[in-house]
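Structure first, commentary second.
Every protein chain of the complex appears in place save one, which is left out.
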Amino acid sequence: MQQHSNQINMEQRGAITLFDIRGDLTSFSEPFLSEAYQNANEQGAAKILLKIEKEAYINSGGIAALIQILAQSKRNNQNIGITGVSDHFKKIFSMVGITRFADIHETVENAIEVMS
Amino acid sequence: MQQHSNQINMEQRGAITLFDIRGDLTSFSEPFLSEAYQNANEQGAAKILLKIEKEAYINSGGIAALIQILAQSKRNNQNIGITGVSDHFKKIFSMVGITRFADIHETVENAIEVMS
Amino acid sequence: MSDKTIEVNLANQLGYERVAMACSASFARMMGLPPERIEDLKTMVSEAAINAMEHGNKGRSDARVTVSLNCRDNVINVAVMDEGDGIKEFPPKPDIEKIIEDLESPIGFGLFLISQLADQVEFNEVTDIGHVVKMAIKMDS
Partner (left out) sequence: MSDKTIEVNLANQLGYERVAMACSASFARMMGLPPERIEDLKTMVSEAAINAMEHGNKGRSDARVTVSLNCRDNVINVAVMDEGDGIKEFPPKPDIEKIIEDLESPIGFGLFLISQLADQVEFNEVTDIGHVVKMAIKMDS
């Protein structure tokens, strides 16, 4: 099923590594996020911006996958930001505490300015 | 249920009477369309542009209600245009023959130019 | 019921066909049906469900309409079931010229749209639990 995979394009924006994440965030996203993170980490990324699609469906499996990235990046002293989050998922991310480990930014441009 | 009614705002645009139709087009739309049409007709409208919402749900009941307006306006020698129609409903309107009695226009501006 | 079938059971009330449309659209999207065909599917499901409510179940408020969907061999199959005994008489293809001239009533659009939009239709499968309209859309059409 097409909705069980993600496409993640990585792009360097100055000091920031942008993950352009296409697709929903569910338990199926875990290997896609993990692989992208491993790549970025090997390339020495210090600041990572996760861009989600505004209309993405995110469930607890996707939240667990995100938290795994946050945990690894904390261990590796990397700074993580998230953008493209709908109002509903801003609320959800705050409820589960994701916002204590990653800032949510309104736009990519805004994120890059703040994170640089 | 809120989805069983329409709000129709009438507006004069030069020689054209614009019906700005909010809501879905179903069998419940018949009295709303009828009333708006009666008003316009009494005010001597000669050219009527029906503006539908792009995301409106239209079913065969709504099609019957539209055809009723087309029939009355044909009897009264009025010219009718329709705008705001999604690609899907352009196809449907063509299948049922609505496009033989009313032109479909891409935008209100476009319609006004062509109909004036 | 096949293990990959979904089924939605509706109250017999106009408006509730929207729930079946949303269900069908979501299922078809998951299966990868192209957006323009999803719109066709929604109209087919809507018209068949409205007919089931009005004609099959004759508007009885305690009757139910069941819509089931599955995807097999690259075909999305939809069945819309009511508690009636089927379509007695098929109206002719609606003729808009005659309707506009008030020579015909504006009926028959529901069955006409279903026939036009579906890749395959079967009306009037009547079992002891009711009447079913079966419609199919091919994934690659």
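For clarity, chains are labelled A, B and C in written order, and residue numbers in each chain start from 1.
As a convention for this text, contacts are C-beta pairs under 8 Å (C-beta built on N, C-alpha and C of every residue); 3 or more make two chains touch, one makes a residue touch a chain.
Treat the numbers as computed from the prediction; the structure is a model and nothing was measured.
Participant: Have a look at A:15, A:71 or A:114 and name the one touching the chain we're not showing.
Facilitator: A:71
Participant: By the contact criterion defined above, which parts of chain C meet the unshown chain? Give residue numbers in ascending order.
Facilitator: Answer for chain C: residues 1, 3-13, 15-16, 18-19, 21-23, 25-27, 29-30, 61-62, 64 touch the chain left out.
Participant: By the contact criterion defined above, which parts of chain A meet the unshown chain? Give residue numbers in ascending order.
Facilitator: Considering the whole complex, chain A reaches the absent chain at 1, 3-4, 26-28, 57, 59-61, 63-64, 67-68, 70-71, 74, 86-88, 92, 95-98, 100-101.
Rule of thumb we're sticking to: only the chains that are shown with their structure count from here on.
Participant: Report the chain whose CA-based centre is farthest from the CA-based centre of chain C.
Facilitator: Max centre-to-centre separation from chain C belongs to A.
Participant: Can you work out the whole-Å distance between the CA centroids of chain B and chain C?
Facilitator: 26
Participant: Using the average of all C-alpha atoms in each chain as its centre, how far is it in Å between chain A and chain C?
Facilitator: 41
Participant: For chain A versus chain B, what separation do you get between their C-alpha means, in angstrom?
Facilitator: Computed value for the inter-centroid distance: 46 Å.
Participant: If a residue has to touch 2 or more other chains to count, which residues of chain C qualify?
Facilitator: Answer for chain C, listing residues that touch two or more other chains: there are none.
Participant: Return the residues of chain B touching two or more other chains; collapse runs of consecutive numbers into ranges.
Facilitator: none
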